[in-house]
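I have a structure here, written as structure tokens, and I will follow up with some questions on it.
Shown here: the complex without one of its protein chains, the others still in place.
What follows is subunit A.
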Amino acid sequence: MDIGKAFRLLNQERIVFLLTVLLFVVFSLTLNNFLAAGNLLSLVRSVAVLGILGLGMLIVVLGRGIDLSLVATMAISVAWAMQLVSQGMPVYAAMTSGLLFALGIALITGILVAYAEIPPLFATLAMATFIYGFGRAHMITGTDVVYMPKDMGWIVELGQGHFLGLPMPIVVAAAMALVVFLFLKYTKLGAFIYAIGDNLPASRIGGISVRPMLALQYVISGGIAFVAGIITATSVEAMNTRVVNSNMIYDVILVVVLGGVGLSGGRGNVRNVIVGTLLIGVLMNGMTIMDVQYTIQNVIKSLILLLAIVVDSIVNPRDEQTGQQGDI
């Protein structure tokens, strides 16, 4: 195989994967204890929530959408559920209420996108503000940090427990990745999502009920956001609704795009999200060990993203087809 041909084989996912391996090797050689089992577990664990949110984003992006309300849904639904528990509601009832809120609000987003035909970027941006504002004004009555009640029962294990020696957040993230993978690969609904993302009018002509499918994508991502929130809250024993104001949603988009999922829809799978998430995990962990300041970590993170995109656009130049599909 000549070099040119090998070069052509590089797509963004492979570039990012190679970058991840490269960083991994460099850190292994230069940093003490980087390769220790404990450190590798905490590496994966620290990005487990990001990965789970990435799966929700993946499903929406595949259908040529984007969900900027993921983090707001996550924070408000879980904070509200925990507040209900501290006000005396049974844990199961409170958790069900929180989940139903997440699904309900996501359904509204879905309806706005699918039936009112508001562009997803604006619909979810507006919904994110609405969810946070409504939640802070009418649902979470105390402070914006809701502390975990003492009597949460086994749910605490989701954030703090272990399964076969693995921290539960990793196990949950892996299980969710498997479910989403199977859903996208082997179910009819999964195939429809790819079809819609690839070519919406053709899918409609082909007999797919496009609007309900679009709404369903947002409902699924809302449910995933709730799970991510439960993991976050039980890990740190609090849900800080201020996370809505942070750049976390951009980190979620980052792992999805970094892994090679096309924002123009129809291209990408769970593997892309895992690769993107691992790169961020390796990078953050290594920089934390090196005691690099957080602001500088952000700079390095964005430089890596730019590097991946630049290399991708050199290796895979835009042709007429990709140009027509358009970006966000």
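Here is the rule we use: a residue touches a chain if its C-beta (ideal position, glycine included) is under 8 Å from a C-beta of that chain, and two chains touch if they have at least 3 such contacts; residues count from 1.
One rule holds for everything that comes next: contacts and distances are computed from a predicted model.
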Listed names "Cytochrome c oxidase subunit 2", "Allophanate hydrolase", "Monosaccharide ABC transporter substrate-binding protein (CUT2 family)" or "2-oxoglutarate oxidoreductase subunit KorA", matching UniProt entry of the absent chain: "Monosaccharide ABC transporter substrate-binding protein (CUT2 family)"
Hidden partner chain, touching residue among A:28, A:245 or A:302: A:245
Which residue of A:134, A:147, A:183 or A:250 touches the chain not shown here: A:147
Subunit A residues that touch the omitted chain in the full complex: 32-33, 36, 38-39, 42-43, 45-46, 49, 136, 141-145, 147, 160, 232, 235-238, 240-243, 245-246, 284-285, 288-289, 291, 293-295
